[in-house]
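What you see is the complex with one protein chain gone and the rest in place.
Moving on to chain A:
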Amino acid sequence: MNPLEVRGKSRVMLWLLLAVTLALYGFPFIYLLLTSFKLPIDAIAVPPAVLPDTWTFDNYIAAMSREGVVPALINSVTTAVLSTVMSLVLAVPAAYAITRFRTPSGRVFIFAALITRMVPTIAIGAPLIGVMRDLGISDTTVGLAIAHTTISLPLSIWLMASFFEAVPDELDEAAKVDGCSRLQALRRVVLPVVSGGLAVTAIFAFLASWNEFLFSLLLTSVRAQTTPVVIANFQSQFGLDWGGMTALAALYSVPVILLTLFLQRHIVAGLTLGAVKG
């Protein structure tokens, strides 16, 4: 038991305090959900009401039937999956090499990778427009996924390095004695041991791409547009359609929230490890 744990009567007060804090903290999103079930006219009523007068799915149907919304949702999923795969394929061998060979260049590399996380997004995004054009992948999901990978790769390398660090070298050595090559040892012995870490890294790469906005805004116009960009355009194009906006926003958030609740232990591991180490 943690010695900072409070016992006795003041515990009740603390639980109460926690309940109030959580209620305040959760209110904005709950209000968003409730609004998404209101009639469009009730969403902008003065004074505003918390609960819908009439519950309706109309906002969801209207949002989904808007031009470009369904393709944007598909683009978001495809881009995030592609970017996650790229990030893992590049990060796993890099992190493995860094932790196993322990060369000075490896240390420089991991530090450099960390520094790339501190670059203002606009300073990479703007010139990437030209790079994507030169590669012939302007406004494609692949191009956008590459851009998103520049964000998730440094963190992925850092996370994977921490997980590999926790696996003793002896395990690789034993595999080599049994006749495995380095790569076989990595694939058959080490990777299964760090499967939890692999999951953490994948979740973070996915979330980074799913929520990213500036690259998506700069690098896509029609074909590869993702949902955050559509959500942002919503307000300029349709003025005060708060019902539709809240429905789309809810639709975009709820799957990842559910996924997160399901995988919460992994997320906490990644956040604390990612933060403390990288």
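A few points about this structure:
As a convention for this text, contacts are C-beta pairs under 8 Å (C-beta built on N, C-alpha and C of every residue); 3 or more make two chains touch, one makes a residue touch a chain; residues count from 1.
The definition used in the following text is that contacts and distances are computed from a predicted model.
Matching "Glycine cleavage system H protein", "4Fe-4S ferredoxin, iron-sulfur binding", "sulfate adenylyltransferase" or "Sugar ABC transporter permease" against the UniProt entry of the left-out chain gives the name "Sugar ABC transporter permease". Interface note for the absent chain: among A:63, A:82, A:110 or A:185, the touching residue is A:110. Along chain A, the points of touch with the absent chain fall at residues 1-6, 11, 14-15, 17-18, 21-22, 25-26, 28-29, 31-32, 35, 44-48, 50, 89-91, 93-94, 97-98, 102, 105-107, 109-124, 126-128, 130-131, 146-147, 149-150, 153-154, 157, 165, 207, 210-211, 213-214, 228, 231-232, 235, 242, 245-246, 249, 252-253, 256-257, 259-261, 264, 267-268, 271-272, 275-278.
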